[in-house]
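The complex is shown incomplete by one protein chain, all other protein chains being positioned as in the whole.
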Amino acid sequence: MDDIEIEVLADPDLSEPTLIEGLPGVGHVGKLAVEHLLEEFDSEVVRRVYSTEFPPQVTITEGVADLASAEIHAVDVTGTEAGDRTDDEHETDDGSESDGESATVDEGDEGDGVDLLVLTGDHQAQTNAGHYRLTEAFLDVAEEFGVQQVFALGGVPTGELVEEPSVLGAVSDEAAIDRLKAAGVEFREDEPAGGVVGISGLLLGLGGRRGFDVGCLMGETSGYLVDPKSAQAVLVALEDAIGFEVSFESLEERADEMEEVVGKIQEMQNQQASVPTDDDLRYIG
Amino acid sequence: MDDIEIEVLADPDLSEPTLIEGLPGVGHVGKLAVEHLLEEFDSEVVRRVYSTEFPPQVTITEGVADLASAEIHAVDVTGTEAGDRTDDEHETDDGSESDGESATVDEGDEGDGVDLLVLTGDHQAQTNAGHYRLTEAFLDVAEEFGVQQVFALGGVPTGELVEEPSVLGAVSDEAAIDRLKAAGVEFREDEPAGGVVGISGLLLGLGGRRGFDVGCLMGETSGYLVDPKSAQAVLVALEDAIGFEVSFESLEERADEMEEVVGKIQEMQNQQASVPTDDDLRYIG
Amino acid sequence: MDDIEIEVLADPDLSEPTLIEGLPGVGHVGKLAVEHLLEEFDSEVVRRVYSTEFPPQVTITEGVADLASAEIHAVDVTGTEAGDRTDDEHETDDGSESDGESATVDEGDEGDGVDLLVLTGDHQAQTNAGHYRLTEAFLDVAEEFGVQQVFALGGVPTGELVEEPSVLGAVSDEAAIDRLKAAGVEFREDEPAGGVVGISGLLLGLGGRRGFDVGCLMGETSGYLVDPKSAQAVLVALEDAIGFEVSFESLEERADEMEEVVGKIQEMQNQQASVPTDDDLRYIG
Partner (left out) sequence: MDDIEIEVLADPDLSEPTLIEGLPGVGHVGKLAVEHLLEEFDSEVVRRVYSTEFPPQVTITEGVADLASAEIHAVDVTGTEAGDRTDDEHETDDGSESDGESATVDEGDEGDGVDLLVLTGDHQAQTNAGHYRLTEAFLDVAEEFGVQQVFALGGVPTGELVEEPSVLGAVSDEAAIDRLKAAGVEFREDEPAGGVVGISGLLLGLGGRRGFDVGCLMGETSGYLVDPKSAQAVLVALEDAIGFEVSFESLEERADEMEEVVGKIQEMQNQQASVPTDDDLRYIG
């Protein structure tokens, strides 16, 4: 195996697709957001990226092993009216493989809507250099499909629970700022203070240098919990920025469940009259 | 020295051998299991794999140094009736070198039983990428010998002492699940939760991608102790799956010794009326 | 992207320029010193060095991302009388890009003063080998511009607050010692005891081997605080060694602010009658 190996699973003819990245990160905001897109819309896996930069690990689903990888899905949001759909009809497997029937990405129809390439997976790279190499590989795939616009989705940690999460933006080219502001994205001087790290950061940095129009949408989140509400805020901004509609029913249900969990934790805290440690809160979900 | 160097020590003509991997891991289950096979059956080392991915280390046996390596042994289980043998007759050196007399792998006889290639050693790789590279090297050797079926043996930690360890399975191809279930292997939804890591995991992941039929047999084990009982459970499942028989006398003796150790520790705990720490229990053996 | 990528932004015709390095390090002394030069003099970025050895990170300035890099600026200190200048006239952007008007490095005028190449950035390399590779890349750029003399600026930790910081020296060639002593630089037997590490150290080591005349100027500093006073001491020695003049007004203001911060911390300590921890003091700035 080479350091990076790109497996070709399908080559649909997409119309200037937008690449949406949602790999694991703060509050799992980016990953929750793209998983929601994959649940709500028809999709098919077009590329699987294996790499010695991923952990030496397989995931086991019903006894069958899948080698650590990142996946790029073609998602058809053409003509979708998310509200008309039931969950059962459009659910696909959790990001691994969509069966033949539901993989109805319409290859011929190029005039009518929005084509997305959705990048997700279970891992960031395990070394500094690996982040660079994987990001270049993802951008190579994007180039192959004629992508011009890239959105990296993620969370920005605030250190406290956020009732109404804002969405912070960062871009590769300042010309995009006004367009994103119009979609409700906030731009603040020197925020996020620590910059953007990992593959989202390098999509901005390397993607920008290669001429892609890259935006990073970061939902405010405590940093302690998996945060579906922040993921929804990010998707709302993305809807506006790209022009598509998605139902948030299932994401809202998940956010409600999280609120309950948080409520119980806060109650316990009050009873104990003591401050909870980070460990109590970290990634309950 | 190259990053990986494969030393050829013998090239017996094996009949569709099965590769059995037992490198160090949880409870040393896999390593104990394959060491038991090497003790009970005639074998010869066919390949030694050196690598800059192993620690910069030699082991010293009676003053003589052996460079860190993994070894692949050809093991002849044809016509063996393990019960008839005495330990003295069939013991080989602890995995390093078998002398001329005992290395009686029968090269001509291909119709009569089961040929095994047994992979063991003292080390996993020391980097992520190293795990990938070493696993590919092991699969290269397997290919050279015409291996189609691979079993990775190991342990799955339960966090508590297990009276009757089950054997959990994971496979590269779901077609193998029923066959392994018939051999007493259990398959549970989304277990092991953390997937399978290290070289066992990559044998599943990379081996499956290269067309090998790979099964991983994981004996339940506390995770705190070297566990011969769990190793025996794994070997019992392997006997059924491949079709051979081995005597467990010496492994059972070792398990009895461990029970005594555990009993003494528990007694001490009760007297102290305090919970033992992990350190008290870790890898007593 | 290659492991190291050197972007060419300008190719001014410089007259035997001196390379001044000020990357992050103890007390941020080197970085403060070179940033002061970039604030006080006209400059333009001539090279930007990207590398997989830098963290996978972008910095965000007013919403726009910049990929982690080191930058080499051409700085024109010809005919400068630092005292005559107002801050407004000569301020450039914080090291990123100077606009067309202020980038008035005078390419034709080679007889009249001192040309500097100033190397700065936000990161050291992230691996041992990376430090070697980046330093070689910086020396390649230096060679291209005809550099013969190199100064690495930094701090040497004393563990306590220093009222009047001395400047310690280290050189690649002992012939330079007397010249630097004349500029007020101190040389002490076997100091600094731990040698010099990072890119400053390798500029001495690798630069010396390649025939550059390299001096390292290290301002004494507590090691706990960003230290503009130490940076000024280093620059005073550099002025003497190279022969140029710079106004220290803004650096002195910054030093005064630090003194105030330190004073407040000391007051608090006295009131609490307890020793402050390192964490109280670390890099307040």
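Chains: A, B and C, in written order; residue numbering restarts at 1 for each.
Basically, contacts are C-beta pairs under 8 Å (C-beta built on N, C-alpha and C of every residue); 3 or more make two chains touch, one makes a residue touch a chain.
Fair warning: this is a prediction, and the values are worked out from it, not measured in the lab.
Engineer: If the full complex is used, which shown chains touch the chain that is missing here?
Structural biologist: Counting the whole assembly, the omitted chain is in touch with B, C.
Engineer: Quick one: which of C:Gly27, C:Pro56 or C:Gly169 touches the chain that's been left out?
Structural biologist: Of these options, the touching residue for the absent chain is C:Gly169.
Engineer: Touching the hidden chain in the complete assembly: which of C:Val75, C:Ile199 or C:Leu238 does that?
Structural biologist: C:Ile199
Engineer: Which residue from B:Asp13, B:Asp66, B:Glu186 or B:Asp240 sits in contact with the chain not drawn here?
Structural biologist: Considering all chains, including the one not shown, the answer is B:Asp66.
Engineer: Taking the entire complex into account, which one of C:His36, C:His73, C:His131 or C:Lys229 touches the absent chain?
Structural biologist: Touches the omitted chain: C:His131.
Engineer: Considering the whole complex rather than only what is displayed, give the residues of chain C touching the chain that is not shown.
Structural biologist: 125, 128-129, 131-133, 135-136, 169-174, 177, 187-192, 195-199, 201-202, 204-206, 208-209, 214, 216
Engineer: Please identify, in ascending order, the residues of chain B that touch the omitted chain?
Structural biologist: Residues touching the hidden chain, for chain B, are 1, 3, 50, 52-68, 126-127.
Criterion: only the chains that are shown with their structure count from here on.
Engineer: Is the chain-to-chain touch network here best called a line, a ring, a star, complete, or other?
Structural biologist: Graph shape here is a line: each chain touches the next, no loop.
Engineer: Between chain A and chain C, tell me the centre distance in angstrom, where each centre is the average of that chain's C-alpha atoms.
Structural biologist: The answer is 40 Å.
Engineer: Where the CA atoms of chain B average out and where those of chain C average out, how many Å apart are those spots?
Structural biologist: Inter-chain centre distance comes to 56 Å.
Engineer: Which positions in chain A are in touch with at least two other chains?
Structural biologist: In chain A, nothing touches at least two other chains.
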